[in-house]
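Heads up, one of the protein chains got dropped from this complex, but the rest are sitting where they should.
Chain lettering (A and B) follows the sequence in which the chains are written, and residue indices restart at 1 in each chain.
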Amino acid sequence: MRNILIIAGNTFHQAIRDKILYGIIIFALIFIGSSVVISSLSLGEDIFVIRNFGLAGIYIFGLIITIFLGASAIYEEVERKTTYLLLSKPVTRADIIWGKFLGLLAGIGTTILLMAVAYLLILLVSGGSLDFPAILAVMLQMAEVALLLAVLIMFSIFTTPLAATIYTILILYIGHVLPLIQEFAIKAGGTTKYLLMVAYYIFPNLEKFNIRNLVVHNIPIPPKEVLLSLGYSAAYILLALFIAQRLLNRKDM
Amino acid sequence: MIKIDGLTKYYGEQKAVDNLSLSIPEGTIFGFLGPNGAGKTTTIKMIVGINTPDSGSININGRTPFMPSAREEIGFMPEEPHFYDQLTGLEFMRFAANLFSQKSQAKESLEEILKKTGIYEARNKKIKNYSKGMKQRLGFAQALVNDPKYIFLDEPLEGLDPIGRRELKIMLENIKKEGKTIFFNSHILSDVENICDQIGIIHLGKLIYFGSVDNFRKDKSLEEQFVETIKKL
Partner (left out) sequence: MNPAPIEQKQIYSASIRNKAFPFLILAIIIASQYYYDIRRSERPLIPPTIIPAQILKFGDLGLHSAASSLMWIYTIQQVGTHPKKIPDLIKVVNDLDPKFGYPYAFAVLILPPLGFKDGGVEIALRGVREVNTDWKIPYYLATTYHIFFEDRKNALFYFDIVARMPNSPQEAKAVASRYGTSKTVRDQTKDIWASIYETSNDELVKERASRYIIHIDMLELLEKAALIYRQKYGYYPKKIAKLVQPGILKEIPLSPLGLEFYLDESGRALAK
């Protein structure tokens, strides 16, 4: 347990010092800032557009950072064999997986926090009020991002970093169109319906973590659903990292 | 003592290590020699607990290295070590030291280890700016953070200039005087002639000689005798 935290701290430091990360963050802040300019074209719906674009920006750039940090961290371990230095010490493969996961999550969380603060300030300055529901939306985004990170780590144990990235992006897309797939399945019927419903239940349903469309219309979100989504994310993370651990145990470094 | 018994490892259909048995007494320097691809790195990775053998056993001071707690007494320097290059040398040393339990921490400070290995000056520079030779030295330094009784080195002289090689060899002899056991891989035979108490020669996964240097080379140089022996097989 202690070694997991030490590895996590080390991973965090390593991730947070990457210069490319700063480039991405600057782009993100520019994007969120520009939502003010774009919203002026909306014929009076400024606050609505700023909230929409601000939250979308935090989401999209949060994903970019997750995939970037996740892929480069795993590449580092696997291709450049920094794991030899770890595994010859009192460190287990499980320590490495959980340590890297927590460290990367901390790094990603820090950047998302930064973007969220920028968003809240920009909204206040543009005449909106302190957007508490948006904070909830960002929290659920963290749960989604953690899930994707765990999936990315799992994939990178047995494929190249590039392939793992592509698979994770596919899971991202599928995860958000699952509700549409469910609709389609119900209409289709027959074997197609069963196949699609199996896919519906197995693939992670990322729309669970998407409350943005509700937040921008100030529609209240039931707390039970939020807890359910967090639990769903935790369960998936455990599954993905458990599989990752098993795969890594069998792998020769 | 380090005891290896019937160690075998397959990579696919290929036997990378074939029924290897060795016994290395405490407080000695053992040189594991052989051409590239002979199985030296595969062997050493199993001895330090990174990979598991398909059959056979390894015993270090009565314990198997596959238990993490057994690795408290081990130091390992991989071939061409790679680090987290956004960290400084000192930060990496601290990270490595923290992975051991309190009682395993070296009595001398990390700075002193860095001084001994000759990279103290660069301790606050990011590792991505280290030269190959500096990385070798850091690789050796991090193997010492837990004051290990057993030190394993994979091609430690690689990438060092003649002065660096000499310094490292002197350090190995000093460490031996402290009672530690050293096991290292090398394919640069001329360097190891003088420091090894015993050598083992591996070829195509099999051990073809185990014993003293003099017994092997007789009146030739180590390198000459080695090349002749390999050619005969």
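The definition used in the following text is that contacts are C-beta pairs under 8 Å (C-beta built on N, C-alpha and C of every residue); 3 or more make two chains touch, one makes a residue touch a chain.
These figures come from a predicted structure and were not determined experimentally.
**Student:** Based on the whole assembly, the unshown chain contacts which displayed chains?
**Tutor:** Answer for the hidden chain's contacts among shown chains: A.
**Student:** Which listed residue (A:Leu87, A:Ala134 or A:Leu172) would be found touching the missing chain in the intact complex?
**Tutor:** Residue touching the chain left out of view: A:Leu172.
**Student:** For the chain left off this view, which of A:Asn52, A:Thr111, A:Gln182 or A:Ser229 is in contact with it?
**Tutor:** Checking each option in A:Asn52, A:Thr111, A:Gln182 or A:Ser229, the one touching the absent chain turns out to be A:Asn52.
**Student:** For the chain that got dropped from the picture, name the residues of chain A it touches.
**Tutor:** 38, 41-46, 48-49, 52-53, 55-56, 59-60, 63, 172-173, 176-177, 180, 206-207, 210, 212-213, 216-217, 219
The rule is simple: only the chains that are shown with their structure count from here on.
**Student:** Roughly how far is chain A from chain B, centre to centre by C-alpha average, rounded to an integer in Å?
**Tutor:** The mean C-alpha positions of chain A and chain B differ by 41 Å.
**Student:** Considering the complex alone, what residue numbers of chain B touch chain A?
**Tutor:** Touching chain A: residues 11, 45, 48-51, 68-69, 71-72, 74-76, 78, 81-84, 86-87, 91, 95-96, 98-101, 142, 146, 152 of chain B.
**Student:** Could you pull out which chain A residues touch chain B in their complex?
**Tutor:** Touching chain B from chain A are residues 3, 6-7, 10, 13-14, 17-18, 76, 80-92, 252-253.
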